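Of the protein chains in this complex, one is absent; all others appear in place.
So that you can tell them apart, the chains are marked A and B in the order they are listed, and the count of residues begins at 1 in each.
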Amino acid sequence: MADVTLTVDGKKITAPAGTLLIDACRKAGIEIPAFCYYPGLSLQAACRMCVVRIEKIPKLQTACTTPVAEGMIVATDTDEIKQSRKAMLQLVLANHPLDCPVCDAGGECELQDMTFKYGAADSNFVDVKNHREEQQWSPVVYFDRPRCILCYRCVRVCGEGMDVWALGVQNRGVSSVIAPNGGDHLDCEECGMCIDICPVGALTSGTYRYKTRPWEMTHVGTICTHCGDGCKTTLGMRSSGDGMEIIRGDNRDKSGINGDFLCVKGRYAFDFANHKDRLTQPLLRNAEGKLTPTSWEDALAFAAQRLRKIRDTRGGEQIGIIGSNRTTNEESYLLQKFARSVLGTNNIDHHRTADYVSFAKALAGQEQRAASLRETETAPAILLIGNDPTEQHPMLAWNLRANVRHNRARIYIVNHQEIKLRRQATSFLKISADTYSTCTRFLAGEENSAFGAEATALREALSKEPNLLIVFGAELHGSAIESLVRYGLSLPDTKFACLGDYVNSRGAADMGMYPDMLPGYVPVQQPGAFATEYGERFPAAPGLDLPSMLDAAARGNLAALYVVGSNPVHRYGVAAASLKNTFLIVQDMFLTETALLADVVLPIANLYEKAGTVTNTYGDLQFVKKAADRSGVRTDLELIVRLADKMGADVHSLVPFGQGTRADMGQSRGAQSGEADRHAVWLAAQNLEPKLSPFDPSALLDEIQRLVPGYHFSRLELFSGNDQHVQATAHNTGLVQIVNPAERRDGVLPSEDTLFTSGTLGHYSGKLTEIHDSRNKEILVAAD
Amino acid sequence: MPTLVSHPEEVKIVSSRFGKGATDIERYLELDGYQAARTAVEKGADWIITEMKASGLRGRGGAGFPTGMKWSFVPKQSEKPKYVLVNGDESEPGTCKDHLIFLHDPHTVIEGTIIAGLAIGAKMGFIYLRGEYRYLLTIMEKAIADAYAKGFLGKGIFGSQVNFDIVSHTGAGAYEVGEESALMESLEGKRGIPRIKPPFPAVVGLYGGPTVINNAETIATVPHVLRMGGEAYAKIGSERNGGTRLFCLSGHIERPGVYELPMGYNLKKMIYEIGGGIRGGRQLKAVVPGGSSTPVLLPNEIDIGMDFDQVGKAGSMLGSGGVVVLDETVCMVEFALRTIKFYQHESCGWCIPCREGTDWLKKTLTRFHAGAGVAKDIDNIRYLAENMLGRTFCPLGDAAAMPTIAFVKKFRQEFEDHLNGKPCAYAKQTIQEPVLV
Partner (left out) sequence: MTTEAPMEAQTIFSPELAARFDKLVTLYPVRRSALIPMLLYAQDEQGYVTDAAIREIAQRIGITPLDVRNVLSYYSLLRTKPVGKYHVQVCTNISCMLRGGQKLFEHCKQRLGVGHKETTPDGIFSLEEVECIGACSWAPAVQVNYDFHDNLTADAMDAVLDQYRKQAEK
């Protein structure tokens, strides 16, 4: 839109026509106070804080509802305006309890800040304030009516933003009150957006309320450990008896890929770290067959000695490795490198939640075709095949809704279920669960039989969409992905996104956690540079995939299995007996079904307790900062390195650390656990990377950047906390011939998590479980 | 049944059929009913708007906006359907004129609505009655059904090609819903929260379509204007204030009632001649000239013509035509309290200054009137009102602030007296704290 020029407080400013005066002023550095205005949500004009004087208009005007106009002359700071704002604050404070000393919001309350700035310290009101009792609306949402200033942000964010519409306004006048949809409780997605957006302490969080004062926390911006969207989250940390404890998660500063959005898991499901069953000591199976606590030294030495013996006597192919969807890229990379270069096996895999391999193959040779999560908020048209983003990719769902609201984006949905996003969709095509690939082929024009009039209409509509963004779930795999991508590439400027389930599912895939794929989807048979990098133990033939390893173990054909941050016994329904002849090492936070069967259990730190990088399912690479701390646990990275060291491997060639400088492995021992990491965080924050320690993830990041095709990014941006879009796909496709593609099994097993589950980890989040159970109870009650 | 009054000075136009059985459609036809609509169908929109502009008719809902001009703002072409919305929410204390129109002459409202529809090119009209007027809704519903039966509504009205439908609608108790944008919200089945303006209803109104909203009396006047001719109608009133209006005399007056008088009629005369003077021969203390939201006038301020401009010049407003007369026995503090209690009860609660301001005014005045006032209260009351004025989301805040400021300004001594323990002149009745809903 054309720009208009206006004068504000004597200063000439320009802004695109249609811009709201409040935005234009703020952009020009002129502060306009506001309670009810919130960018991205509908306009209210209710708080009257943003009043300004516009020449030729008799009354003060609200800057939040007035679009800029050419030649407009505006005053924002006259005595009249100051008085008006002051009076508004006096009025809103008149009925406000002023219980700031105990209020959760105290110290980060917009009402406090405004009162301080716009001055309403004096009050002439002597009458009693209206009072109502605080109410608990859900396990995580509490409401304190007297503190509410009725800005209606919560109502809007829940309705417009979340499309949940669980909050309303009831009564009128001074009795007006925010009310939950269940009468006295909430029946909602429990995202906590309402709490977060509340400018005062009226809506408070069940996990945080009365726990601390904001200034007693330190804040660390890192990445949520749950779904594949990888939201940035700012964790509020407080020191506790045995480390640093997370007491709050939000993203109020709107930094990062998700703005201020977090879903229920991002906001509340960090408490697994404090679960009473958390392991803080290594365990060894003793002579009686019982797991008993032992020292790190003994546990690692024992595990290393057994692994080394098996490798040296029975060969690397007798060892299997199962990696994680939630470890950092550096750890995933290291784990597969350890497998290939130290253990000498390609038997490495992970719980695959999406067919990234087929996706990478289909996109081989294409540049700029994989969409960032950010583009889901701006793309003019989106085709969503499969998946239920509201449940499985809440941030994606948020973006799609915002895109429809702000840009009238067209969303075309193909699904076998009536997913909630259909409410925003331009068209919704319901198919049966087993026809995804037929449907895809039909859209691609590769299927001759008819697929119904609706599908034809959809194909027609899509053919008219330039800049289509195709987002697909795990319902599509193998050749279906290939035909979908072929189809997309036949349309102009199409981009793609493949949806996988966990925070670093994509990273695990990109880092080569496959028996047949090296980092960057480089086939094992054509390893290129990796052949020399990974040394002489690197086997030439592909290894066993996860189900095959389990089968081999059951047949007594797998001597050792090293499981890192994964629970295959539960996930794949493995019978306990089938692992009895396999030496099992498990790294986990808890005694999971898998850990229970282990010979050695090594307690680990979770994603909030370490540094590194993760790649979300769209290929957005983000920096993970160490936030929490727990004594008695180690990062996976450290454990892999120490295991390698104890096996006699050359740690320097495994981790290119401390080049030229002195390294001190002792830094991360004992009570100083995590010291190296914390040091790394500090260094990273200063954009310095001396890589002094073999446990320093940035040393591995160097290698990833050097060897993984497509991992091009700016370290400065990354360490500043900005997401960097990468596309790990082999570019030298001409050379790459994947052997017998039809025979390769994609082995995708969607986790089918909902908003309120998160794999094994979810079971250990007390809050998530409580929310989950409270909802089930309600459903039972409702069914009566 | 409300008593009908009469006075020789009256010029009965809108009230000409009152008490004549015009609720019956046959009787209405005998009394020249539906003639104007018939002519309007023939002559078309431009003619209607020209006549309306010539008539100088200004909206009877309170703001006095020229009706012909309002109609001419509606865009000729519109993608969305256009609507006529008749405001019969009549809730301004002191006002009961629309009550009589619906009771005695429902067909004029229908006829006026049809004409407004023809003028702007609407195919549908709504007549919104406040919820308390249930018995009037029944009358209205029957009148509409009768008009349909006669072919005056529905497809091809009066044998023309024009279609027009009317739906009567009930509110459920809310003064704020009388504000035009809140009225539309209410008719759309929502809370009565006003809309952000612009856009104005003439451009984006009901269901997003261009909409003309007029007070019931305004609409009821329209057929008469067309029958008499705009200019003839204009001549009856004063300058820029065409015609007559219904004045609701109430309070301490000898002959309260609803009288139809030419615009610009002298207020003093209205009280003393038409209304028969102050009840019991007592002294006049004050007059609220146009419903409770208009600033009070002192006895020496009432020698003015009752039209929008002259009352405005006197520092008040003609408002909704509710003339409330107060005699010397009234305690102005109590009167101020009762006035503010109403606005506190009726504030929609959307914006801070109105929601909180009316509540604190009420709290302060309640305590003050009960004898527990402190010195700074008086200034604080005025401070509150002045800081609401012009800053609220809709004019309800002004409606609460304006009279309050006038009470404190014009009767400050009485407020001071309360502080000094002087007994309340009026028989003291403590207004009970209304229970919050």
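Descriptive notes on the structure:
Convention: contacts are C-beta pairs under 8 Å (C-beta built on N, C-alpha and C of every residue); 3 or more make two chains touch, one makes a residue touch a chain.
Quick caveat: nothing in here was measured; it's all calculated off a predicted structure.
Though it is not drawn, the left-out chain touches A, B in the full complex.
For the chain left out of this panel, the touching residue among B:G171, B:G264, B:P353 or B:G397 is B:G171. Within the whole complex, the absent chain has one touching residue among B:H345, B:R391 or B:H418, and that is B:H345. Only one of B:S15, B:T67 or B:S186 touches the absent chain when the whole complex is considered: B:S186.
In the complete complex, the residue from B:E9, B:D24, B:E132 or B:D417 that touches the missing chain is B:E132.
By the touch rule set out above, subunit A reaches the unshown chain at residues 165-166, 168-172, 179-181, 183. Looking at subunit B, the residues touching the absent chain are 2-3, 81, 90-96, 98-99, 124, 130-135, 167, 169-175, 186-192, 207, 248-252, 256-258, 288, 292, 322, 324-326, 330, 335, 338-339, 342, 345-346, 348, 429, 431-432, 434-435, 437.
The criterion applied here is as follows: only the chains that are shown with their structure count from here on.
Centres computed as Cα averages put subunit A at a distance of 57 Å from subunit B.
Touching subunit B in their complex are the following residues of subunit A: 43-48, 51, 59-60, 65, 83-84, 87-88, 91-92, 94-95, 124-128, 130, 149-150, 169, 171-176.
Against subunit A, in their complex, subunit B makes its touches with residues 174, 176, 191-192, 196, 344-353, 355-360, 363-364, 367, 374, 376-377, 379-380, 383-384, 387, 390-393, 436-437.
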